[in-house]
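As you look at this complex, bear in mind that one protein chain is not there, while each of the others sits in place.
Here the chain labels run A, B, C, D and E in written order, and each chain numbers its own residues starting at 1.
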Amino acid sequence: MESGRLVYLNGTFVPEKDAKISIFDSALMFGDMVFEMTRSFNKKQFKLREHLERLYAGLHILRIPINLTIEEMEEACYKTIEVNEPFFNENDEHRLMINVSRGPLGIYAPIFDNKMEPTVVIADFPLKWTVASMGVLFEKGINAVIPSQRAIPGTLLDPKIKNRSRVHYQMANIEVSNYKGENNWALLLDPDGYVAEGTGDNFFIVKNGTIITPEGRNILRGISRAYIFEIAKELNIPCVEKNIEPYDVYTADEAFMTGTPFSLLPVVSLNSELIRDGKRGKVTDMLIKKWSDNVGLDIEKQIIDYSKEVSDYKSNAPTPYQFKK
Amino acid sequence: MESGRLVYLNGTFVPEKDAKISIFDSALMFGDMVFEMTRSFNKKQFKLREHLERLYAGLHILRIPINLTIEEMEEACYKTIEVNEPFFNENDEHRLMINVSRGPLGIYAPIFDNKMEPTVVIADFPLKWTVASMGVLFEKGINAVIPSQRAIPGTLLDPKIKNRSRVHYQMANIEVSNYKGENNWALLLDPDGYVAEGTGDNFFIVKNGTIITPEGRNILRGISRAYIFEIAKELNIPCVEKNIEPYDVYTADEAFMTGTPFSLLPVVSLNSELIRDGKRGKVTDMLIKKWSDNVGLDIEKQIIDYSKEVSDYKSNAPTPYQFKK
Amino acid sequence: MESGRLVYLNGTFVPEKDAKISIFDSALMFGDMVFEMTRSFNKKQFKLREHLERLYAGLHILRIPINLTIEEMEEACYKTIEVNEPFFNENDEHRLMINVSRGPLGIYAPIFDNKMEPTVVIADFPLKWTVASMGVLFEKGINAVIPSQRAIPGTLLDPKIKNRSRVHYQMANIEVSNYKGENNWALLLDPDGYVAEGTGDNFFIVKNGTIITPEGRNILRGISRAYIFEIAKELNIPCVEKNIEPYDVYTADEAFMTGTPFSLLPVVSLNSELIRDGKRGKVTDMLIKKWSDNVGLDIEKQIIDYSKEVSDYKSNAPTPYQFKK
Amino acid sequence: MESGRLVYLNGTFVPEKDAKISIFDSALMFGDMVFEMTRSFNKKQFKLREHLERLYAGLHILRIPINLTIEEMEEACYKTIEVNEPFFNENDEHRLMINVSRGPLGIYAPIFDNKMEPTVVIADFPLKWTVASMGVLFEKGINAVIPSQRAIPGTLLDPKIKNRSRVHYQMANIEVSNYKGENNWALLLDPDGYVAEGTGDNFFIVKNGTIITPEGRNILRGISRAYIFEIAKELNIPCVEKNIEPYDVYTADEAFMTGTPFSLLPVVSLNSELIRDGKRGKVTDMLIKKWSDNVGLDIEKQIIDYSKEVSDYKSNAPTPYQFKK
Amino acid sequence: MESGRLVYLNGTFVPEKDAKISIFDSALMFGDMVFEMTRSFNKKQFKLREHLERLYAGLHILRIPINLTIEEMEEACYKTIEVNEPFFNENDEHRLMINVSRGPLGIYAPIFDNKMEPTVVIADFPLKWTVASMGVLFEKGINAVIPSQRAIPGTLLDPKIKNRSRVHYQMANIEVSNYKGENNWALLLDPDGYVAEGTGDNFFIVKNGTIITPEGRNILRGISRAYIFEIAKELNIPCVEKNIEPYDVYTADEAFMTGTPFSLLPVVSLNSELIRDGKRGKVTDMLIKKWSDNVGLDIEKQIIDYSKEVSDYKSNAPTPYQFKK
Partner (left out) sequence: MESGRLVYLNGTFVPEKDAKISIFDSALMFGDMVFEMTRSFNKKQFKLREHLERLYAGLHILRIPINLTIEEMEEACYKTIEVNEPFFNENDEHRLMINVSRGPLGIYAPIFDNKMEPTVVIADFPLKWTVASMGVLFEKGINAVIPSQRAIPGTLLDPKIKNRSRVHYQMANIEVSNYKGENNWALLLDPDGYVAEGTGDNFFIVKNGTIITPEGRNILRGISRAYIFEIAKELNIPCVEKNIEPYDVYTADEAFMTGTPFSLLPVVSLNSELIRDGKRGKVTDMLIKKWSDNVGLDIEKQIIDYSKEVSDYKSNAPTPYQFKK
């Protein structure tokens, strides 16, 4: 049974199931594709422009010769939402996935009748499927697990360009899937031993009333991460970038992770060792509340409601992937 | 005008143009796809089994739960060649591209009617398109250029697993495309400053009668690379693995690169500075001749013939990509 | 109930329970103590002299001014065995622990009536307590787990000096204790990503008929490790030192670990992913058999017998430590 | 002749001479012991609570399952002082050494009648013995010497956990003992070439009126170090953490080291090359004075007085150890 | 035809052509020479004292036993200008080159009649020759090119000591000379992948109204660099030190380089990819104007005028060197 949802593909709309990219595309040949994933709050896209600016920075550095202006791209996003809204429930949020690749490699031009251009994809998927498994984490919190896999430093493969060459995140996820207990999320160190990021999220601690997050170096500089600085300012809580080591996490007062789909979630232990008392902290509470206020909906409640709704959703995996048994 | 060629896609054959992978596939989401590219000599696949064994090693390490045995995969390869042979010229060689990914991510299962399985693709493309631009290089030789981009060491993202997370190769290619002169191919150093590999080829020098290639560490351990060891043995030329630095290249007697489509090509300069007299060396000659003898065709002549045949082939780029002007 | 066993302590014998070192000793102040642990086969010490030579190399480099010659130390070892043999069962083996530290720090001289000298300890403990839990591993094999903790390179804290500053091994053990499944032993990578060693054992793979072990760099150069070279030679199996990466382990034919108490044990998986078919390999078999032949007892059977004997031994931990729950 | 002083040992008090730890304890087996050393000013413990908090952070990270609360530990410290005060002179200060280890390893349980628990030791020693040799340094200043031995970075063996695996400090001390001249103290660089710390002290420079100390990364974050920030604030002198290189030390206006026993001492040269004019600087003066005022005694005078008192104290070594001649 | 200009050489003045250093001097034997290059604005030396202080810091660290005080050196500089002014045009500026080496090596003493002393050289050259080729860059801007050659970190060869062991800058220049297009200047990364400096200039970006320059670590801490902080303060523009990566340059609003001869020049692209719109930015404008105002002449106009004057000056190379064709 098809969902009815449509995906923007180089100017046309196709059914979700047919949203595919040629095996001769640089995206598949080299992992040479830049992307963004957004969400709405109450159907209203959050920081879409900031997402697109980051997308275009990546295209710039990878010399991908896109011929859409950022304004045209923005318009295409809104158009995609518009055509899909009929297939969304009232309480659904629009999670966009925007992909841009260099297009097919030159030698395969004849296959494409020599029509060679960048590949642009905009998909729109109900947020609930991504976050349903996370409802429990607002209460129980995440156990951050440091795998052996290190983050790749920016000088070798820049994580600040949100791109698809990231099988090392899968390697990290595989390791953590072998870890005892529940609610385990990978937290990668960089080769210098500093905390970098999760495999799809940024990390923060709170110590003596200050919010601290790793410097914007060997990480994706997340949009949600940037938003924490904004709301911390509104709340008059100091928020700084600083190198963080596991020692700092073990001795922190609070910790949390941020990501577009869930906004922010408490981290209550590191490698199964409790951070302070293992409870969600006060500053985390304040940030969730402030964020909720600013966007006009209760972030936590929405996700918990989704969890119930998706009663037939079986996987407990916090990030969705599948490994060999 | 379609070529008639067909691509194996999870058990069925589809026209080349329709050989696509879903945007929800882990291949696109994470660059999480293992692959091989092979070729035939006189229509006979070369070292296909070795390619498949390397493919399966990668699947093993990435925990991709493929349900084809290696024998079944081999059979699928031959079947693919069989269905495509009618669309190949008499002098064409079969260049296979074999891709295997983990398949769509879990949360997108409903889109696929919950039919979740690894994605297996086998394409078959005439070799000539890949190698046509290389005919001139047997004579003129490659100018190896060391870009600022370093090879990623195996401990961070293992190049020994031939996978699609390799946008850093594109970054290297972009740099080298800005370099003066012709016939420039990227030659990457690893972070320790040792020569690693090209962006699709292995590197060798000859010094005092010994063939030397970098240790099998921060490189793909190429099938052609391994074959050099075989034919060197047949020729009674010592061939060893050893750390190589730019100094060793500058002071070498000869240098060459190996890769599946072209077998081996001479390297005559480094960063535009001649290696010895800037001519193809004797050992290189012997290896080309021996390889040709072993496979029963003149490797060099075939590629030069292809170059003439593809008279309307316009690009001079040694590796096929396109960058923003 | 006391065991009756006695410990050599600076020339005198004291009951095991009273074998203690002053809190003012450099051993405790700086982890500044060199040590060896040996074993017997059929009551006969194995490679005792080699152990002592390594001990004295460490004393030399740490400038610990011991006044016993190596011959006197050897004699003290034999004397210790002699006084303890009455308290050993017939089937017990003598596991010696030899500790030498610099002695008390200078400012605490008055506490010791200014009698300042290195501290020399020789304890003798029945081997069975150490190996009882390992009987099952000859059949089931070890699952090697790579923790986030890296081996410290020799240039910072030389593991070739067998010394007591090694709390990082405990950190590695803690990580691995959180890993799912059984029979997990830590296998540390060094900071370059090469396989180094376990937290009390050396690592080997077998590939295409050759036994390979990491270069003697960021590891303890084990006495058992050296013995593998000896018996491999007797068996005409090539045995070499070479850098090993996880890729090499995943694609190996066999793997095993060596250590004084258990000689050698098969490793059947890495991070829970089977090595080949997950069975103990043929070369491993041959080595166990040859070693057994050479020392005149069935290594494997002895340990399995011990396992049954120690029926009340409760811990399943392969290495004996205790962590906070 | 015994001193009469007593040491707290797992709840009981024993004579100093008998304060020993079993050779089967994890403290000796793995250097697996966390510790603190404190001092009093006018018999009043200084920052005892901060020391204990750091101790407990270490226990937390090493998963040592202590069953004393921090309050009970504090009480035990005061009790230890109380029982020892009778044996202290009027002008003596109480230097506590607090050690906590995981206790004996599991397989040795029978030796201890299966009574397995962490080992807790609190010793109380007159400060004068530690500092007597330092009196001269307030005037002459320290010559900081950079040895070849590098500080171990936190990601390999975290110096922020004050633990006993630190034989590399002895290696550094050995090197510096071979250096010409007097008053040489080791100053370790980390592997990146930044100044880290001494082998028992933190390092500061003063430049253009600002006090600068290395970031709290590859160092112990000293209690005295933290106190400099406090008194600098009281004195309205800016005090910051920043990476320091030898260049910065050579071109500094002043330099000093801090440590619990001596509070702070001037550093007047680096590798025998004078810093500025080789005299103790003004900011150093102000800090010594302010510290003295705050604790109600003249820090410098007290130590110089001790130096005279300990007239029979022979060693000139600034840190107390002994090496082979 | 001789210029008439004279060079100060250990207290005497010699014709420019005869300003030479013995091949037995440590300057040539070891690249063991510290130096400074200054300039005047309207004949008035700029920051001469700061240059000399940096010179003396280098002499201090290299233990070069100069017997001139800094005041005497300053006087010698002014004397040199005085004797050369007659040979300078009215619009010429005085560019001083001050060299100090350890002098001849000991074993060559007899050659110098045992008169062994440091070598001190002060040359005075019209600035126009250095800057004539740069006039065009105020408008067109520099294309910064990242070569494969990395900056040497301070811990191995400290760039903060302005010394003559810098053939690696030539290696970088050689690489960049092979790059397509014009106005290419080398911009070196350090081994960690951070932007360091050019081969004779410091680098800045402007982002969101803040001026940012790399931390003063693996770079020469330029006098012009320091002056940017001064004038930024006067202009109320925040100016900070921070690690910069290529990503930050690609996404910057403006970029520029500073150096004594040209003060500052816009950078408009990185590796041929435009920074923003590829035009000189507003903050750069303001800094050039402010600097001009402060020194009382139009920096840009002066250099453009020089460019016209030196109509017979043929080389286009931004930095003056010559490589093999």
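Definition applied: contacts are C-beta pairs under 8 Å (C-beta built on N, C-alpha and C of every residue); 3 or more make two chains touch, one makes a residue touch a chain.
Owing to the predicted nature of the structure, the values given are computational and were not obtained by experimental measurement.
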Partner chains on view for the chain not depicted
B, C, D, E
Going by the contact rule already stated, which one of E:L6, E:A19 or E:V176 would touch the omitted chain in the full complex?
E:A19
Residue of C:K44, C:H60 or C:K115 in touch with the missing chain, whole complex considered:
C:H60
Which residue, E:L6, E:M33 or E:V206, contacts the hidden chain when the whole complex is considered?
E:M33
Spell out, residue by residue, where the missing chain touches subunit C.
57, 60-61, 63, 153-156, 158, 160-161, 215, 217
Residues of subunit B in contact with the chain that isn't shown?
189, 192-194, 243, 245-247, 250-251, 273
In terms of residues, what is the contact footprint of the unshown chain on subunit D?
146-148, 174-175, 178-181, 189, 271-272
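Rule of thumb we're sticking to: only the chains that are shown with their structure count from here on.
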Note: chains that touch subunit A and subunit D both are C, E
Suppose chain centres are the mean of their C-alpha atoms. Which chain sits farthest from subunit E?
C
Express in whole angstrom the distance between the two chain centres, defined as the mean CA positions of subunit B and subunit C.
45
Any chance you could list the residues of subunit C touching two or more other chains?
174, 189, 191
Answer with line, ring, star, complete or other to describe the graph linking chains that touch.
other
Okay, what are all the chain pairs that touch?
A-B, A-C, A-D, A-E, B-C, B-E, C-D, D-E
